[in-house]
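Note that one protein chain of the assembly has been removed; the remaining protein chains are unaltered in position.
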Amino acid sequence: MSEDQIKNLRAEESLSLEAQFEARIARDEKIEPKDWMPEKYRQTHIRQMSQHAHSEIVGMLPEGNWITRAPSLRRKVALLAKVQDEAGHGLYLYSATETLGISRDEMYEQLHTGKAKYSSIFNYPTLTWADMGAIGWLVDGAAIINQVPLCNTSYGPYARAMIRVCKEESFHQRQGYEIMIKLANGTPEQKEMAQDALNRWWWPSLMMLGPTDDKSVHTAQSMKWKLKRKTNDELRQQFIDQTVPQADLIGLTIPDPDLKWNEERGSYDFGEIDWDEFWQVVKGHGPMNKARMNARVGAWERGEWVRDAAMAHAKKKNNRKQKQAV
Amino acid sequence: MNNNLYNYILGIADNSLILGQRMGELCGHGPTLETDIACTNISLDLFGQVRSYFQYAAKIAGDGRTEDDIAMLRKEREYKNVLLAEQPNTNFAYTIARQFLFDVYHLAFLSELQNSKDLTLSAIAKKCVKEVSYHERFSSDWVKRLGDGTEESHLKMQEAINDLWTYTDELFHQTESDKVMIKEGVAVDTAKLKENYYKQVSALLEEATLETPESKWFQKGGKKGVHTEHLGYLLADLQYMQRTYPNMEW
Partner (left out) sequence: MSNKKNWPLWEVFVRSKNGLEHRHCGSLHASDAEMALENARDVYTRRNEGVSIWVVESKHITASNPENNGELFEPAQDKVYRHPTFYDLPDEVKHM
């Protein structure tokens, strides 16, 4: 053994398990399911990943609301495929979370009892067809900004799930923006519909990127574990800077009188976000919180006899197979 | 324009349209995420078929109407789907029973339509037959799971089969246009599919420990545009945008 090797070995051994673990992450090594991990790492990941999964499946509801009413067959299949992707993404994320030793049923239980959160944006109603455009453009746009850095996060299964999600999601935002383009270039009535949707979804989309940095409790730890690469405020600024020109391009107006290009910063200044509204929705008092939960719980309860039947059938089939084998 | 061919295509396409719409309603509300994804896939397949048929129908009509005009701007009596397709998602057993009773027919129908003298229809059938083979496997498997699952699921599945049975005979009815098209070698002679259909359905039901209903009272009318009350509401959704905002592009 070389002297260096001996030195390294000594240094490694003198570190606590936890310090070794942090050192691995700092070296950009991935953590895999059966590796030792601090309990806090496990719990934080269960919380964030399941919350992410819940957001995907609750997120199916506001858009699912328009599948039967999509204005053309082309739009209908695109929307169906998109909402189906959300189910798929929820599934990938639940599966990744299950590697941390929690079952999907337990996660559902947490969602249904209100113990687990999901993205607040889905507690707003989808009132017109233009909302499908606004959600794809703004909500998916904000989500992508949040998600792309997660492809590099420290927990292997989460990173792999996110790579898959991001790859598939690339059509979602385009799908939404295309709807908006069509409306913005359409009749006055259509343009008005698009502007109205932008007005209603703009602020919730900004809130979606999380509380301001001084109010955000988890940021420092999350940065270390690469659950986060940028702070909420940085992400929000990035989202605004990228979205404003897109609105300009199609002749829609961002509903913020204080929005102004800041030459010095090379970024847009923007107005005050109504954080009271944000916390009201987070705490369960948004326009659709109850309806969304009723839909999820209802689907789960109505499906119980179906899930039980499938298991009972599998058992019977297995028994028959075993009998035949004897 | 060839009215008989046009009507014939609509008769086929409306089944997929209305059933696809029903399956689409379930997206996000199924018993598990996995079944949600599967049902949405079926819905997507069906709408894909609808688009092929209606694009062809629009070409035949040649009066500037698009696939969407044909899909969304007819009056209730002008929809020619069978009554089975429009029955609601009362519960998952009804969804599966409706799908199964239709799939067995649909698969046999498309297998034959591949031989149509109309090359477009034959090409569409060749593509769709693969999709529908999968649908039929999916729905058959679920009939078995629910039929031979728990006591509760058995009762629910039997009830759904019993209730929807009355709509099966109409699958084999032929309109005047159908008859002309059969003579020309374009259409499938559905009468010839009937015996095998009931045999196949009964065999599967038996495997699923379910009774084949004995009732010989059948409902009909869909093919002539005389529907159940359910269709109006389905169309209210389907047509909402096109009716509320006429002559716009989306």
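Residue numbering begins at 1 within each chain, and the chains themselves are lettered A and B in the order written.
Here, contacts are C-beta pairs under 8 Å (C-beta built on N, C-alpha and C of every residue); 3 or more make two chains touch, one makes a residue touch a chain.
Here the structure is a predicted model, which is why all the values come from computation and not from measurement.
*Asks:* Among B:A38, B:A57, B:A97 or B:M181, which one is in touch with the chain left out?
*Replies:* Here the residue in touch with the unshown chain is B:A38.
*Asks:* Using the definition of touch stated at the top, determine which of A:W36, A:W261 or A:W275 touches the missing chain.
*Replies:* Residue touching the absent chain, from the options given: A:W36.
*Asks:* Looking beyond the chains shown, say which of B:Y8, B:Y94 or B:F138 touches the absent one.
*Replies:* B:F138
*Asks:* Which residue among A:I25, A:M49, A:V77 or A:L91 touches the omitted chain?
*Replies:* A:L91
*Asks:* Out of A:R74, A:R104, A:R174 or A:K230, which touches the unshown chain?
*Replies:* A:R104
*Asks:* For chain B, which residues lie in contact with the unshown chain of the complex?
*Replies:* 32-34, 37-38, 41, 137-138, 141, 145
*Asks:* In the complete complex, the non-displayed chain touches which residues of chain A?
*Replies:* 32, 34-36, 84-85, 88, 91-92, 95, 98, 103-105, 160-161, 164, 168, 304, 307-308, 310-311, 313-314, 317
One rule holds for everything that comes next: only the chains that are shown with their structure count from here on.
*Asks:* Taking the mean of the C-alpha atoms as each chain's centre, how many Å separate chain A from chain B?
*Replies:* So the centroids are 36 Å from each other.
*Asks:* Flag every residue of chain B that touches chain A in the complex, lowest number first.
*Replies:* 21, 24-25, 27-37, 40-41, 43-44, 47-48, 50-51, 54, 67-68, 71-72, 91-92, 144-146, 148-150, 152-153, 156, 234, 237-238, 240-242, 245, 248-250
*Asks:* In the complex of these two chains, what residues of chain A are touching chain B?
*Replies:* It is residues 57, 60-61, 64, 67-77, 80-81, 83-84, 87-88, 90-91, 94, 129, 179, 182-183, 186-187, 189-190, 295, 298-300, 302-310, 312-314, 316 of chain A that touch chain B.
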